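Left out: one protein chain. Kept in place: all the others.
Let's turn to chain A:
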Amino acid sequence: MKQPLYLFTNSTVKRKDNTLRIETSENKIDRPIETLSEIYLFGEHSLNTKLLNFLSQNKIPVHIFNYYGFYSGTFFPREVYLSGHVTVQQAAHYLDPEKRITIAHKFIDAAASNILSNLGYYKNRGREIEKQISRIKTIKKQLALAPGPMELMGLEGNIRDLYYSAFNSIIKQNYDFEKRVYHPSDNFMNAIISFGNSLVYTTVLSEIYRTQLDPTISFLHEPGYRRYSLALDLAEIFKPILADRLIFTMLNKGELSEKDADQKLNHCYLKDTGRKKFLRKYDKRLRKTIKHKTLNKQVSYKRLIRLDCYKLVKHIIGEAKYSGFKMWW
């Protein structure tokens, strides 16, 4: 399977001999283009149009993160998997409130299930989170009754609040995690969550790019300007599976600590060391495989995202009903 490339050391990235060359101050490294899925840029790099043309030919998106590790954007090569039929149907599903809420509901339903199985895992390990679990279950039952995406987002917000309030019991280290704060994160926990979420977002975006779906037309989130909001929709399902579980394990094992973050005035962000440690585990997790129930073969976590995209396409063109991916373990 094609693999992503993560660049941390400041470098110049070039096209050389029809493949990728990374020139750092110390050495020159060649990487095969044929097995590359996407590039993540952290730190400072120089690229030229020759390279961008080359990456575009090979359909490789480049995700760029700024100095603080916040996602700043993606070089999105020209769309290649085009299908007018899917695009038209996707827009039609957005415009019809009935159809839109059906899909939006599936996203939240799957996200809530995955959140619950995360919590269930830690409940079995003796954490006192019974209260949050039962309350999330109650809200989950109300999801189907929500009249519109706004109400659905509201319920989703309630679930998240409960979920985050369970973090203090799940994580053994004593981080004061009061509530989720964005833009910018105000403490260590928020910094990791933000970083993890932005990674899930980019992974989902890369997978959507490889399907006929239009990443700007979303169902749960309002399709805004300048954002690939469909990636936000699908990321909801995969955040608990890919990012949150990783955060819990790494903090409980002490693999990440406040030493890996920089706290300045009223914001906090992960340092290069922290980002690297987290990304390594994240990359490993994406490659981890599970035996898929219906396909009856080994499937990587990353592939699960693509499969969900395909399921969504099938739903949109009316071939099969969509339901978001739910962990069964």
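Observations, loosely collected:
The rule we apply is simple: a contact is a pair of C-beta atoms (placed from the backbone, for glycine too) under 8 Å apart; a residue touches a chain by one contact, two chains touch by 3 or more; residues count from 1.
Definition applied: contacts and distances are computed from a predicted model.
From the set "Heavy metal-binding domain-containing protein", "CRISPR-associated endoribonuclease Cas2", "FAD-dependent oxidoreductase" or "Small-conductance mechanosensitive channel", the protein name that UniProt assigns to the chain left out of the figure is "CRISPR-associated endoribonuclease Cas2". Interface residues of chain A with the unshown chain, by the touch rule above, are 1, 3-9, 11, 17-19, 22, 24, 29-35, 276, 279-280, 283.
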